[in-house]
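Only one protein chain is missing; all other protein chains are in place.
Now for chain A:
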Amino acid sequence: MLDVSRPAKHLAPYGDDEARAAPFLRVTGIDKHFGSFKALSNVTLDVEAGEFVCFLGPSGCGKSTLLRIIAGLERQNAGTIHSLDQDISDLPPAQRQFGILFQSYALFPNLNVRENIVYGLRNRRLASSDIDSRLNELLELIDLKGSEKKYPAQLSGGQQQRVALARAIAPSPRLLLLDEPLSALDAKVRVHLRQQIRDLQRRLGLTTIMVTHDQEEALSMADRVVAMRDGEVEQIGTPTEIYHRPRSLFVAGFVGKMNILPGYVSNGRLTVGSLSFPVPAPYDTPENQGDVIACLRPEQLRLRALTGSEAGDTLPARLTHLEFLGAFWRASLVVPALGDAEVVADLSSRDMSDLPVTVGDRVGVCLPRERCAVFPASQSGQIREAAQP
């Protein structure tokens, strides 16, 4: 029976444990430049067996290049790639035995579904009965039984992508590489296929790396996310770490909306407007001194009715704008105690029924201080960078 319970190990990014076995894939110090353009610099990361890792970043951050280098389709200018302690840096793609799924599907248009899927099996001198049984398993797996005689042009985008997936995993690759596999599909198909791919990956225990610029996709699918910016690794961590404990303002802004409040740190205390509290533990670092930026996600803010004697983390505010977005409401508030800074709070329908508010209301806004992410003020330019598509 298939081992479906192989847990992905959420370990520290790299090499602090001498006794540990070599990781499934170890990428060390990869540099890549095209002419004078530096696409990747000093990229180092590990991928454990059975893990689903996402490379996340805006377009041009080098994530696809990194994937192609791991696949062997591009040659790195410096650095090494090891798989289970074996140096594969110079192997041609065929000998790495990695399966790749391309954004454009790259299905051969003149071959039907069957011929496409068995394309990589034909040259392995397998008996044709073996090929047939493998084909049937794969067709069942991707839920396309009965379509083997169709040509790619006769399939929908999602079906084509599933055929491409079957073709990639047909030769039992050691590692599956997905290059923006879902970005060419429309939104509903994308969500559906994303679950299918993840299920399949778990069932097969197939170590997988996916490249995406869609933070929702990365957060929902990955065991670990590698956030990249300008050819460098910005942060490696689980989706929750990346979302709640971003290591830079860029990562914070790229994976979701952030309220940005100017603050000041001295002696381990963070001052934001009239509030002052200890810097949350993960951000109590030497760089976070003096002028800083304090960040809070909109859904972490809560509204309270004003009582007159506010507790330490609740500030009076005026609601200036309210936007209905279906699953939640987005409220804009001006907080006098923060120097008339505008903050945004996301309110669930339940929040709204507990405390109905309208534009112009004066309410208390509660800032969960332990949730604050803090970055040096010098990073403030990164928020614009992260907002770019």
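What we mean here is this: a contact is a pair of C-beta atoms (placed from the backbone, for glycine too) under 8 Å apart; a residue touches a chain by one contact, two chains touch by 3 or more; residues count from 1.
The rule is simple: contacts and distances are computed from a predicted model.
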Complex member absent from the view - protein name from UniProt, among "phosphoenolpyruvate--glycerone phosphotransferase", "Probable Ni/Fe-hydrogenase B-type cytochrome subunit", "STAS domain-containing protein" or "Iron(III) transport system permease protein": "Iron(III) transport system permease protein"
Given A:Asn42, A:Gln95 or A:Thr320, the one touching the chain that is not displayed: A:Gln95
Options A:Leu40, A:Leu206 or A:Ile242, residue touching the unrepresented chain: A:Leu206
Contacting the left-out chain in the complete assembly, out of A:Gln154, A:Thr240 or A:Ser378: A:Gln154
Candidate in contact with the missing chain, chosen from A:Tyr119, A:Phe277 or A:Trp329: A:Tyr119
Of A:Ser36, A:Gln86, A:Ser129 or A:Thr358, the one touching the omitted chain in the full complex: A:Gln86
Touch criterion as defined above, residue of A:Ala71, A:Ile131, A:Leu306 or A:Met352 at the omitted chain: A:Ala71
Residues of chain A in contact with the chain not shown: 1-3, 68, 71-73, 83-84, 86, 88, 90-100, 102, 104, 106, 108-112, 119-120, 122-124, 134, 137-138, 141, 151-154, 167-169, 171-174, 177, 203-207
